[in-house]
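Data first, discussion second: the structure below is written as structure tokens.
A single protein chain has been omitted from the complex, and every remaining protein chain is retained in its original position.
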Amino acid sequence: MTQNTHTNEPHILPLSLYLGIGAILIGLTVVTVYVSFIHFGAFNLLIAMLIATVKASLVAMYFMHLKYDNKLYMVFFLSALFFLATFIVITMFDTLRRGDIYEIKSGAIRDAVIYDKLSVDTVQGIADSLSVSTDTTDVVIDSSK
Amino acid sequence: MSQTQDGHPSFLQHHFSDVEQQRESAKLGMWLFLVTEILLFGGLFVFYAIYRAWHPEMFINAHTVVNIGMGTTNTIVLITSSVTMALAIRSMQLGKQSQTIWFLVSTLLLAGTFMVVKYFEYAHKFDLGQLPGKFYTFTGIEGTNPHVFFSAYFLMTGLHGIHVLIGMGIIVWLIIKTRAGMFSPQYYTHIEMTGLYWHLVDLIWIFLFPLFYLVG
Amino acid sequence: MNKIPDTHYLNCKKGIKSWLTTVDHKRIGILYLFSIMFFFFVGGMFAVLLRLELLTPNELYISSDTYNQFFTLHGAIMIFLFIIPAIPAILGNFVLPIMIGAKDVAFPRLNLASWYIYIVGALFAVFSLVSGGVDTGWTFYTPYSTTTTTSVISITLGAFILGFSSIFTGLNFIVTVHKLRSPGMTWFKMPLFVWGMYATALIQVLATPVLGITLALLIMERLIGIGIFDPAMGGDPVLFQHFFWFYSHPAVYIMILPGMAIISEMITAHSHKKIFGYKAIAYSSLGIAFASFIVWGHHMFTSGQSELAAMIFSFLTFFVAIPSGIKVFNWVATLYKGSIAFTTPMLYTLAFLFLFSIGGLTGIFLGALSVDIHLHDTYFIVAHFHYVMVGGTVIAFLGGLHHWWPKMWGRMYNETLAKISCGLIFVGFNMTFFTQFIMGANGMPRRYHLYDEMYRPFHAFSTYGSMVMAVGFFLMAYYLIRSLYNGKPAGNNPWGALTYEWAVSSPPPEHNFDDIPITDHGPYDYDKVVAKSTLTEN
Partner (left out) sequence: MDTTGTFWMPPSHSTIAGDVDGLFYFILYTSVIIFALVVGLSAYFAFKYRRRGEAVKTDGLDHNVKLEIFWTVIPTILVMIVFVWGFKTYMKINVVPKDAYEIKVTGQKWFWSFDYPEGGNSINEIVVPVDKPIKLLMDSKDVIHSFFVPDFRVKMDVLPNRYSITWFEATSVGEFNLFCTEFCGKGHS
């Protein structure tokens, strides 16, 4: 059985590769810091994330040997990222789209610094445009048991 | 290499049929553990993403108070420690035990540096009242709910910091065991697993850094 | 005459210490069996107390506060301490390694550690019980859970810790299935139980960490008011529901997939028939596991989430129905031209088909947006998930327990009592929960202590049903414990089944196999191989 260990000798990468990857990572760090001082608007986030992703891929591929190892590890690694992405995207389908039908539905959260209720006046204001009288009242909904 | 009577190496557990199977199992197990780590941090990334999407101005305003210099220093320190960790494994693969110890000690020192810098950053924020949640007393940030930014900041860097500390503990243990001659080019699973863990901690920092320090 | 072998895993080492330090997957399964059944009993007691209180519309013997704590503890204990770990940790631990021809799971010490973690988590839950209880419901919805004065932190911490136990079990199984299959056992020669456990393990590993971080955030919200969930701090309570259900919906499949896995196993073993649609069942397990991650929002149709999100979730939800349906049809087709023995496990299998069909089909009502608006948070939901969780998972678990009981202990239980008990549970269960569909559709909201007079007959009938069920469970406890002392020896293969666990002795030897078996045929070749039941040899 012991001879098995010799047939599957692990892949030993050259020293220069590790040092090279390390240098690239530090270089990219400097680049991303430098770029953050230039204003591209919303693109700043995109660029920063792009650079971070490249750096992360280098770490995963070479330091963590994903490039050389069993592809199964890659599958699990990517599926984690996939489910994370699903989590963020679908949740945002909710959190960013709550005002689709009525603006007011998503209103309060965005403006509240510390919990402060909208005053009844605001509500009255919304209702002002309506002119139905309760005189025609005839349906009663009761919350007592 | 010490062997038991039936020719199996001493580190081979009874339920594995050979060393290769044992090594592969450990590695797969470690990767699955890393997957759980990613999703654990992932929840916090979701927190960050949702609130950033809700309050973009506040996040941009808030990031101006974090210290880019310290953040950059820490990023470079952590990347370097990842390199030394990878080299420690390589040295063990080549059977150079003393070199392995040397690289592990460097990794430990770099991790220590990271934590010291982190300490100064935290201390500064504590002084200014830039604290999470209801302890937030700072007044210099415009926008909605700035305390949420610091909640995310402290939770994410804090959880990351705890991982660094745990990693340091494991590296100390590795140094002791390597000195005692526990590992060989045939058997260095513990060092390899620690390496994977350490790189993941680095990998998470690679995302935390721009999110908090660069693009607020 | 069957004989119990002289040495086996139960008696190869003696003393409490040998049990508490064991790394044998079978012994760990037994440790789990006793600890989990204990909490099943505790959770069940709460259920009976709740049903008793609901006998009348007015207060019978407990106050509203106590009632709220009881249903919270019933839910939390049953979910986190019983039904999530039950099948993987007890039966999975016991039979999965033997089924694939391995001597143990990949990480035996981690396996033991996960049992200790379970115990620690359970202690936290017990602590919250004695330190004033919890009244949030098992879902811990904010902002109620961030404002209530009860011990929410200790029970969430308990659930957090239990999560790790679940993760480690799942991680262990994935590695075991990937790396420790016996030579020749390809993926499509694995028993379907293993497929089901594998799919479950994937969910455990991928979803449970999110529960961990959710509960950590909830604890932080309570301690330092971080402002993510609590509206008083500018947070969004609906976001908590997203976080919570991102784990807890897949968790529903952590519960039901192992149940389905057991059914696939039992239906072939007791009808001596090759399974119909092996690949369809195997793939549908993976399909369900995958789909379980993208449908969490169907718990939130009335929560005020965006209409777009509601539409997406409703659409995706129906795609979970398809693979579940396929499995049921395959099981029915398996019976065709079989040789069906009416053993206790087979009775449970048939009960499962009956109850799970109802549970699954009522899910369609709840996936439909407009109907869900009416049915959400009423007793219809309560009935639906009890039909899936109890009618599906628990019935399958009990069936599995009877199926592998002779393998665990080497002894048979009393078949007559077992069948009576199965009948009582089946009848009692339907009495308890079918009535709840009707009163739910009629508008009875869940979690009510005092209710409208018009629902009284339904509640009363439901309570009587729960008593019948309780009698069934006590009868089962009686004959199972009794069988440990004087059950007749079962022999290696009481059912004449073909998977590996029936080839080893009952109880199995310490290391399962002297020589790792080589696999050259599928697990269900009842058309080629005849295995005689060792029960009839007597």
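We call the chains A, B and C, going by the order they appear; numbering starts again at 1 in every chain.
Here is the rule we use: a contact is a pair of C-beta atoms (placed from the backbone, for glycine too) under 8 Å apart; a residue touches a chain by one contact, two chains touch by 3 or more.
Every value quoted in this text rests on a predicted model; they were computed, and no experiment measured them.
Though it is not drawn, the left-out chain touches A, C in the full complex.
Contact with the omitted chain, checked across C:F276, C:W296, C:Y348 or C:F385, is made by C:F276.
Among C:L335, C:A383 or C:V504, the one in contact with the hidden chain is C:L335. Of the options C:T362, C:T393 or C:S506, the residue whose C-beta touches the omitted chain is C:T362.
Across the entire complex, the residue among C:H242, C:H376 or C:H459 in touch with the chain not shown is C:H376.
By the touch definition given at the top, chain C reaches the unshown chain through residues 64-65, 68, 135-137, 141, 143-144, 147-148, 231-232, 236-238, 271-280, 301-304, 307, 310-311, 314-315, 318, 321-322, 325-326, 328-329, 331-333, 335-342, 346, 350, 353-354, 357-358, 361-362, 364-365, 367-374, 376-378, 438, 441-443, 445-452, 496, 525-528, 530-533, 536. What chain A contributes to its contact with the hidden chain is residues 101-102, 104-109, 112, 115, 117-118, 120, 123-124, 126-128, 130, 132-134, 136-145.
To be clear about the criterion, only the chains that are shown with their structure count from here on.
Set against one another, A-C and A-B show the most C-beta pairs in contact at A-B. Rounded to whole angstrom, the centroid-to-centroid distance between chain A and chain C, based on C-alpha atoms, equals 32 Å.
Centroids built from CA atoms put chain B at 20 Å from chain A. Of all residues in chain B, those touching 2 or more other chains are 17, 24, 28, 32, 35, 38-39, 42, 46, 50, 144-145, listed in ascending order. Within chain A, contacts with two or more other chains are made by residues 72, 79-80, 83, 87, 91, 95-96, 109, 112-113. Within the complex formed with chain B, the residues of chain A that make contact are 1-2, 4-5, 8, 10, 12-13, 15, 18-19, 21-22, 25-26, 29-30, 32-33, 36, 44-45, 48-49, 51-52, 55-56, 59-60, 62-64, 69-70, 72-73, 76-77, 79-81, 83-84, 87-88, 91-92, 95-96, 109-113. Across the complex, chain B meets chain A through its residues 1, 3, 7-9, 17-20, 24, 27-28, 31-32, 34-35, 38-39, 42, 45-46, 49-50, 53-55, 68, 72, 75-76, 79-80, 82-83, 85-87, 90, 93-94, 144-145, 186, 195-196, 199-200, 202-203, 206-207, 209-211, 214-215. For chain C in complex with chain B, the residues that touch the partner chain are 102-108, 110, 167, 171-172, 174-175, 178-180, 205-210, 212-214, 217, 220-221, 224-228, 233-236, 239, 243, 511, 516.
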